[in-house]
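Below is a structure I'd like to ask you about.
As you look at this complex, bear in mind that one protein chain is not there, while each of the others sits in place.
What follows is chain A.
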Amino acid sequence: MKGQPPLSPRRGRILEGLLANMAVVTAAARVLGSSRGLGQDGLLLLRRLGVRGLAISHPQRQQQRFSSLDDKPQFPGASAEFIDKLEFIQPNVISGIPIYRVMDRQGQIINPSEDPNLPQEKVLKFYKSMTLLNTMDRILYESQRQGRISFYMTNYGEEGTHVGSAAALDNTDLVFGQYREAGVLMYRDYPLELFMAQCYGNVSDLGKGRQMPVHYGCKERHFVTISSPLATQIPQGEDAHPGPAVGAAYAAKRANANRVVICYFGEGAASEGDAHAGFNFAATLECPIIFFCRNNGYAISTPTSEQYRGDGIAARGPGYGIMSIRVDGNDVFAVYNATKEARRRAVAENQPFLIEAMTYRIGHHSTSDDSSAYRSVDEVNYWDKQDHPISRLRHYLQSRGWWDDEQEKDWRKQSRKKVMEAFEQAERKPKPNFSLLFSDVYQEMPAQLRKQQESLARHLQTYGEHYPLDHFEK
């Protein structure tokens, strides 16, 4: 057959068999008096065997009219029906994927069957983690303003997304974050001392003072160190790079570890190519991973209307073959329920889940940002006053009789005191020794780096008075 790709041996055999069958069918048709030549049955036989491009010329064939619904598509790329009406699929952004919630804005359970009915102790831990984080944020933000630390990012308004999801995971589930997930570490009891140490870059910092503040990491608590480039954690964890999160999930699956990986990122980071890569890899390689998108309305100054045109991030999941849900991120129980179920199924079924938690970034992007330049104070106040995860949970606690104003006052005082103590201690500690500039580049220190390290030491011996060596550990 001219112009056709050569048939493989297997298809060649099918073709022979088919021609034999067709000969039988044709003969039968003639005997039975059908004037339709090959007939529908013969054609159906042809289609079912999936042989392409057979240029059978039969004198009566051109006169046949075949309904397009009779023959099924054979394309390897999609399993779908034919349609003979030209119609574009309309992206549905007017009424997009609905937002799952358990509590209303006043903290009242809407549908009792969705109430996770968590014990008092656990719910109080939610509340205390969120409020302690809030207190730490206020104090560290101020400390940056006073020049004590170089930089800070607050988590105002998003505490529910951190704590609700962290609570639904096992403590050994690996977390790949972006940079606004300190509440996850807080829930996992990361000590205030270490939060402060990293922000101050002092000698107690596990990261050895190498990164900007809020780039936390903790091996013990299975929280992979934050990196600045966005979305890079996504393929990994398969962080702002989702790929690595996915890789870690694949390795966990191979190890039968009964572990899930969770990868947090914002709606802005979801625009990165790495997010696309991560989603696609997770789905094709069947990885037990939860993609948790904090859609907080802004990527620095870029509102969501300039970040995407589709129905947010949740709508992308099905495009990759990923189970997806959108939740009210300010409702800590909704976040908890969704993450819990996603975790159970991700591990049981080895497939990724996408949770888009809708929330609002009440604070500025960071201490280098003043958001009044691109949004109104009224808008911010609405979220702070009318729909805040901490308030909603407090209303819930109070309505259950588990919390009251007295306890609230005490706890505020106590949490502030704890934070201030850790803060003052962190300030007093020196910075790590300067020789740590050169270690951990490779596992072993190569000769060239050792020479540079020695060269710096000699330089400081001679010119040390020009450097603030007193601030550094000897």
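The rule is short, and it goes like this: contacts are C-beta pairs under 8 Å (C-beta built on N, C-alpha and C of every residue); 3 or more make two chains touch, one makes a residue touch a chain; residues count from 1.
Note that contacts and distances are computed from a predicted model.
A chain of the complex is left out here; the name its UniProt entry carries, from "Galactosylgalactosylxylosylprotein 3-beta-glucuronosyltransferase", "3-methyl-2-oxobutanoate dehydrogenase (2-methylpropanoyl-transferring)", "AP complex subunit sigma" or "COMM domain containing 9", is "3-methyl-2-oxobutanoate dehydrogenase (2-methylpropanoyl-transferring)".
Of the options A:Glu158, A:Glu181 or A:Asp205, the residue whose C-beta touches the omitted chain is A:Asp205. One of A:Ala78, A:Ile94, A:Ala373 or A:Ala447 touches the chain omitted from the figure, and that residue is A:Ala447. For the options A:Phe195, A:Tyr250 or A:Phe291, the residue in contact with the chain missing from this view is A:Tyr250.
Listed residues A:Thr131, A:Thr154, A:Asn280 or A:Thr367: the one in touch with the omitted chain is A:Asn280. What chain A contributes to its contact with the hidden chain is residues 1-4, 6, 174, 205-208, 210-211, 215, 217-219, 224-225, 227, 229, 232, 234-238, 241-252, 254-255, 261, 273-274, 276-278, 280-281, 284-285, 439-444, 446-449, 451, 455.
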